[in-house]
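What follows is a set of notes on a single structure, which appears directly below.
Only a single protein chain was left out; the remaining protein chains are all shown in position.
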Amino acid sequence: MKFGVIIFPGSNCDHDAYWTIQQVAKQPVTFLWHESHDLENCDAIIVPGGFAYGDYLRTGAIARFSPVMEAVGKFAVGGGLVLGICNGFQILCESGLLPGALMRNVGLKYVCKPVHVRVENADTPFTNVCREGEVLTIPIGHMEGNYFCDEATLHELRREQRIVFRYATSSGDIAPDANPNGSLDNIAGICNQGRNVLGMMPHPERYSEPELGGTDGFRIFQSLVGVMVER
Amino acid sequence: MTTVQISLITPELIREHGLTPEEYEKIKQLLCGREPTITELGIFSVMWSEHCSYKSSRVHLKRLPTRSRRVVQGPGENAGIIDIGDGWACAFKIESHNHPSFIEPFQGAATGVGGILRDIFTMGARPVAVMDSLRFGPITRSMGGTPATSTLDIPKNHSLLEGVVSGIASYGNCFGVPNLGGETKFEPCYSGNPLVNAFALGLVRKDQIFYARAAGEGNPVIYVGAKTGRDGIHGATMASEEFSEASEAKRPNVQVGDPFLEKLLLEACLEAMQSGAVIGIQDMGAAGLTCSTCEMGARGHVGIEIEMDRVPQRETGMSPYEIMLSESQERMLLVAQKGREHEVFRVFEKWGLDAVEVGRVTNDGKMRVLEHGAVVAEIPNEALTDDAPVYKRPLKRWEPPVPREMPAYIRFGEAGDLTGHLRRLLASPNICGKRWIWQQYDHMVQTNTVEAPGTGNAGVIRIKGSQRGLAMALDGNGRWCYLDPRLGAMHAVAEAARNVACAGATPAGATNCLNFGNPEKPQIMWQFSQVIDGMTRACEELEIPITGGNVSFYNETLGEGIYPTPVLAVVGILDDVHKALRPDFIEPGRAIVLLCGSEPGDATDAEAEFGSSEYAKEILGALWGYPPDLDLEKEAVLQKILIDMAQAGLLDSAHDCSEGGLVVTLAECGFARGLGMNIELSSQDLPAEFILFGEDASRVVVSCDPSNLPRIQEEAVKYGLSADSIGETASERVEIRLNGRLVVSAEIGKLRDEYECALEKALWADVETVTIA
Partner (left out) sequence: MKAYVYVSLKKSVLDPQGKTIQSALKKMGYKGLEDVRQGKYFELTLDGGLPRNDAEAEVTRIASEILTNPVIEEFQVRLEEQP
């Protein structure tokens, strides 16, 4: 079993995800270059945070056309595990692997801080070591994390329990003040119908070691590793 | 040589290039009597500008201590480097981008960050942290102090602050380097002259450091990165002039940054360096291609010849003058090994960047510029570097126009509302929480941040693959330097180092950014000289070498200068990053101790020193007297035992006592976990205000398990320090008694709200926020 972390020009959380997988989760991991079609037999793909291709047009707009994303698309359709973090989430939305879009934060500013998210669905490969309703503290760091989709899509996401994380207060209330960016329905992370593709704005790799301030983010990696072992 | 242009160098042209008639005569002399070409005139003007040549400051900077057993590289390179153990070294430097930030705050600040990052990775070091020291004019109406500010400046200062912060955020966040905060202060003198000083630090294996030196005749000189445009032409000379109404019209001079390109440049440069084909590399910062060419040649005692036609250009019809002087961002010049160029080209191609051979190394020690095969400039490197003018400018002792004694109208101890004063201080712009600023910075990327910004001590990062960590802090109190430049500079060193020591780290090196007015004024030069003296004294006493830095003169608008503002960045080493101390109290029932290296002075001294405090400025609206006294020997001892106690695990927390004095410090310690405290203070004859809000130096508030108290006190007494147990942490209420009388009583949560929200409130006063329907 092996993880792959994609490097786009402008990715800047690629090494962080790599470190967490290799040094904290102690799992094999490799980097995948954006121009490559070959996913090198990886069992899970991380689309990391950063500013792929500078994000000058729109976040994730150019990255979706890269050869590696074409391969990731096929991989996902075949049930492969894909985790998009922050810019990775934006890229997955632009690629159509996840519905909706991430817009400029309502406050118009970049926001970097730990936030609370409530686990809305613990029955995914990314959250299976969590309890439904459990509140995790994981940092965010973005300018465009304001999730938006149309009514019908939101309805579908709810009905199919595809909203995986929602911004919440420390006690688990889904309140407007707990929403750091204006996201629709306090959405912080969603998955696809097959539950094998997750996009989330918070950075789990940033809270995976105690010296960094928290370890809740590591639960995402733990879940993934568990599923991969079973598979 | 054959000149292709018939140059008509008129006295006006010389003056427009910021050169004096004497300097022009010297240029001719260095060119063996001939007139320079227009390209050469441009080259001399930027290289001999204050910004590049340090012509006014050089004689003074020599006094600074620059060596220690840890220093691998002192001043004179792109950045200083110290050995931090385990085979690691760290490169760091601070640099100003004041003038560009005033003209265009967003781009000025962004390119300031971009420039300092290139200085770091050009040494082979991967940038792992940035910090900033910012100064603006007042952002609230309530500020007192001198001189009076026009309230019209306030909205302008708001937009400067907004622009600068978003510029810093935009560049650093995209590049992917954590910003660990820094410091932001507000004083009326910065209204027309904001200061933006950017600090960056990078890590490099000690045996993989790169230098900005050319070598090997015939080796190719390769230009990499962004194309050259007309942006920033004469930026270096702009930074060497005072501001006037006309400077606003200089807007086209400001460069535009591209952080995405810089990120690619970082990865490509580090990868190219790994190939072993790179001999030397320098970033094209101020004075662009000119500076990198002649400095790389001069350091390697060789010459460099470059051809203008080969330089990648963004615009058409650029003259050699423009190409040589352009300050387009995100460019580097490197010298590769002949025959291995293709290895370098391959790496840059992978990252989608331009890499073009533009010239070669020669053995004649000259910088030669060709256009269509003809020589348009040919200057010995030394003429531009070592032979640049050095001035021993006249000094004139200067006294600030403020009373040295406490004005008679000021009265204390008449049952003032001390809790109210504490609240006002906590919400004052210089003291209040700067969350609004640092939350816009990605301070967690790279997953090394152990101590995030906003906590008040130093920024702390771990070094992956090692137990070690680095702590870093910026400090500089302009108001104190205005009152006494020498003592103020000593405080800047002491406080930055104390902040690092409070994190449990041993200060190991420093970089300075010296922001001053017009050096042609003898009193400004005197301030500068005094600051260097104070800094030298403090650095020697605290054993902290200065490994480089930057001087920014001409921070004056319409003849109004800034406070002399030296900013110190001190870097410290933690052998075990897990032992890093935070400033926060951790739970109720712990002992609170005031470690103190300063003797309480008599009432007269205390009165004179109180005039430099934030209390005097904010609550009394007055400024008088002197900065607090500083005993550097005691300071050194204080820092040493603090580090020892942290190592021994005796302390829960440590927090430097600075702006706002003891009570503000205590409150800050309680904020993170919402803890209160019961404090008992005593004093014979000083007013309560002095005890609570005085800013005596060399004091640190620590908290600990009560059972550690005897050992802490024993250690302190052994070294001649005091360690008074002043109370204990409590659940929510802050209660402070002086001689048994309750003088401050408040809920910690309420105090925290005021502290945290003050900046946002001040900025929102003139902006309506968007409400979501």
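Lettered A and B in written order, each chain numbered from 1.
Keep in mind that, in the parts below, a residue touches a chain if its C-beta (ideal position, glycine included) is under 8 Å from a C-beta of that chain, and two chains touch if they have at least 3 such contacts.
All of these numbers come straight from a predicted model, not from anything done at the bench.
Q: Pick out which of A:I6, A:M103 or A:A178 touches the chain that's been left out of the picture.
A: A:M103
Q: Would you mind spotting which of A:A63, A:C149, A:A168 or A:L212 touches the chain that isn't drawn?
A: The single option touching the absent chain is A:C149.
Q: Touching the absent chain in the whole complex: find that residue among A:G84, A:G182 or A:G217.
A: Touches the omitted chain: A:G182.
Q: Extract the touching residues of subunit A with respect to the undisplayed chain.
A: For subunit A, the residues touching the absent chain are 57-58, 61, 93-94, 99-101, 103-108, 148-150, 182.
FYI, only the chains that are shown with their structure count from here on.
Q: Could you state the distance in Å from the CA-based centre of subunit A to that of subunit B?
A: 36
Q: Name, in rising order, each residue of subunit B that touches subunit A in their complex.
A: By the definition above, subunit B touches subunit A via 166, 169-170, 173-176, 258-261, 263-264, 351-352, 438-450, 452, 462, 464, 577-578, 770, 772.
Q: Which stretch or stretches of subunit A touch subunit B in the complex?
A: On the subunit A side, the touching residues are 9-10, 12-13, 15-16, 19-20, 23, 49-51, 53-56, 106, 108-113, 139, 141, 143, 182, 203, 205-206, 208-209, 211-213.
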